[in-house]
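Left out: one protein chain. Kept in place: all the others.
== subunit A ==
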Amino acid sequence: MEHGSPLFELELFGLPIIFELSTVLMVVISSLVTFLIFALMARNIAVRPTGRVQIALEILVNFVRGMITGNMSWAQGGKFHFLALTLITYIFVANFIGIPFMFAAPDEASTLWWKSPTADPTITLTLAALMIIMTHYYGVQERGMGDYVKSYFEPTWWMAPLKFLEEFTYNLTLGLRLYGNVYAGEILLTLLVTLVMSGSIIATLGFIPMVVWQAFKVFISGIQAFIFVMLTMVYISHKISADH
């Protein structure tokens, strides 16, 4: 089952810039969902928690705090707390949003409008590149330019090309891991839907592996969001702590 994608091309200085409109739409929707989750959960918080909502929010915040303190000291890593909290929720929502249903427009190309925004390599590689650039920024800010440059030549000078190359590998694996997991899951869901809709009676039983795969994909979404944020924190701690 092939799906078309709504493309919008913009000519800028003679270079074509291609927007995929469904990805743009889904990024906006998942950002709004993330915002609404936190806005509704943190609406009436008290020193003495009264409802389950605040308890759940505190569990999430403490979980993210534990992820940071596992990698670096709280005095250094405290400023990344809300970044990690927003990132883990956003990636989980973005992975999850394509699981329950999909929407393809009923035109001849069957344009796909509702999908996971992270099933697009542009989004995940951009997120990964932002995180890697941020680790360099904080590396320079925390340790100074001299120590930052010197960290490439440790333990010996001939490690420098490898260390330089490593930064691009981090970017590539961080982005492609998220993209590959989400995209492979969506392809398998599409195949199972095609099987169920194929018309024969026995193929209708295909909804059983579909439900199982959807449940497993919720698990994968959580794990991938966790790994993305965890690895971001590991890379930040490599850059800002002096003992490495």
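Going forward, contacts are C-beta pairs under 8 Å (C-beta built on N, C-alpha and C of every residue); 3 or more make two chains touch, one makes a residue touch a chain; residues count from 1.
Assume contacts and distances are computed from a predicted model.
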>> Just to verify: the chain that's not displayed, which of "Sulfur carrier protein", "Stage III sporulation protein AC/AD protein family protein", "ATP synthase subunit c" or "NADH-quinone oxidoreductase subunit M" does UniProt list as its protein name?
In response: "ATP synthase subunit c"
> Out of A:65, A:81, A:143 or A:177, which is the one that touches the chain we can't see?
Replying inline: A:177
>> Given that one chain is not shown, which residue among A:59, A:145 or A:187 touches it?
In response: A:187
>> Given that one chain is not shown, which residue among A:18, A:32, A:130 or A:223 touches it?
In response: A:223
> In the whole complex, what residues of subunit A lie against the chain that is missing from view?
Replying inline: 67, 70, 121, 172-173, 176-177, 179-181, 183-184, 187, 223, 226-227, 230-231, 234
